[in-house]
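One structure is given here, and the rest of the page talks about it.
Left out: one protein chain. Kept in place: all the others.
Chain naming follows the written order as A and B, and within any one chain the residues start at number 1.
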Amino acid sequence: MEHLELFFKSIFIDNMVFATFLGMCSYLAVSKKVSTAVGLGAAVIFVMAITVPVNWLLDTYVLKEGALVWLGEEYASYDLSFLSFILFIATIATMVQLVEIVVEKFSPSLYNSLGIFLPLIAVNCAILGGSLFMQSREIPTLGMALNYGVSSGIGWFLAILAIAAIREKIRYSNVPAPLRGLGITFILTGLMAIGFMSFGGMLTGDEGNKKPVKEEVQAEAEELLDESKEMVLNTNK
Amino acid sequence: MAEVAEKQVKAKEPLFSKQNKGLMTDPLFDNNPITIQVLGICSALAITAQLKASIVMALAVTFVLAMGNVVISLMRNIIPSKIRIIVQLVVVATLVIIVDLVLKAFAYELSKQLSVFVGLIITNCIIMGRFEAFALGNGPWKSFLDGIGNAAGYGLILIIVGFFRELLGSGTLLGFPVLGNPIEKTGLYALGYENNGFMLLAPMALITVGIIIWIQRSRNKSLIEN
Partner (left out) sequence: MANTEKNSYTLLFAVLMVVVVGSVLAGLFGSLNGQIKENQKKEKKQNILFAMGITKATISKNQDDADLPVDASEADKIFEEYVGDNQFIIEGIKATKTNKAFDIDVKKQGQLAKKDGYVRKLPLFIGSVNGKKSYVVPLYGKGLWDAIWGYVALEEDLKTVKGAFFDHKGETPGLGANIKEKFFYSDFKGESIYSGAEFKGITVAKGNNDPTNQRKDDNKVDAIAGATITGDGVTAMIKADIKMYVPYFETVKPN
């Protein structure tokens, strides 16, 4: 259930392109044709599925304050989180380069269709954004991190696929000349983002049943409240 | 040897030759990073709801881009091409983190204003884009000018978008109410004017940039795409 919620939330509500506006540059630059958009989108899903879990491991076992405790008690106070930007970026760039080498070696046909997009991915801020969100939202387990990476990638894939399809259709429309190309794409993306905002109602619309943020903490506080009542009762006796 | 040859050429060329001036002025309009090169869009959308944030971001990017361009340009002959992307990313990230740490220690008030932008600067593709397209192939002084010029072009769009979004969205400029008070119904609001809260949402930034592109390309027909 938790997984399912995160999955849909990352694809529709927190869509990388339409909600957080990350990965815009390659989104705008490589969305002229559906076929290329599919290639880049697939590559993004793939890279995010690898980098988010890897960075999760890095964050949990190296960077976080107290993460180094597995080395021994004396390392418990180290806080390396100021290195997270650099390490996350290094992981992403390394992974992209590794993927390029592996794909080239084992599946030249896939490499030919993906090849040119791989360097583009390293500079796609949606990828780094995914890892940074994973860190700041404190995704609890490796499984959830994998889920988050894949679903954010799918969200990005959907977005670029949709805009590429629209741009292919719009070629036959009578767009004012100065708006053709980039201009109309900006405006279309704006309208699509407004459309995607309505997905926000899926999980936040019901006032009385707000997102279960900090459910555990609340439950704990309720327990404490009960305990305290008991204690007060006991002292009254 | 290449470096020596380059120095000789440079010695003949004045610091602000016509070509060098072009490096600074071209990105302002005809080769603008946002509207023509499609670089640095994410941050242009994220922070332009307020004019002040736009200006701060423009200044921060100018600093990082100019510095980064010089560093990359100095290192351009020793960077292995296979890992150049990693090297570029590491250079930006290191620069930004150093500045952030120093500010936190010695100018804490200022660092609080800027801390929000740290992540946005590192992930700003305008920086990577200029490293790749210019600094890797040109000398430090030219790269410096290119950095300043592109950051200025980027900042120009940011400030235009920020101006309209804050004016129409909140009725203020740099935080000062310029259209009257919406709650007490003074100024324009007395005539029934309302703020358009929609302008504050990021999709409207996209549409505003779209309109800027429209105006720009109507004035300069050579930029029109087929």
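Just so we're on the same page, a contact is a pair of C-beta atoms (placed from the backbone, for glycine too) under 8 Å apart; a residue touches a chain by one contact, two chains touch by 3 or more.
Keep in mind that what you see is a predicted model, and the values were worked out from it rather than measured.
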{"item": "Left-out chain, listing which of the shown chains it touches", "value": "A, B"}
{"item": "From B:24, B:47 or B:151, residue that would touch the chain that is not displayed", "value": "B:47"}
{"item": "Chain not shown: contacting residue from B:31, B:94 or B:218", "value": "B:94"}
{"item": "For chain A, the residues touching the chain missing from this view", "value": "20, 65, 82-83, 86, 90, 133, 136-138, 200, 204, 210-211, 213-214, 216-218, 220-221, 224-225, 227-228, 231-232"}
{"item": "Absent-chain interface as seen on chain B, which is shown", "value": "46-50, 52-53, 77-83, 86-87, 90, 94, 97-98, 101-102, 104-106, 108-109, 112, 115-116, 119, 165-166, 170, 183, 197, 200-202"}
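The rule we apply is simple: only the chains that are shown with their structure count from here on.
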{"item": "Centre-of-Cα separation between chain B and chain A, whole angstrom", "value": "25"}
{"item": "Touch list for chain B against partner chain A, complex", "value": "35, 38-42, 45-46, 82-83, 85-86, 89-90, 93-94, 96-97, 101, 119, 122-125, 128-129, 201-207, 209-211, 213-218, 221, 223-226"}
{"item": "In the complex, chain A residues that touch chain B", "value": "21-25, 28-29, 82, 85-86, 89-90, 93-94, 96-97, 119, 122-125, 128-129, 132, 176-187, 189-191, 193-194, 197"}
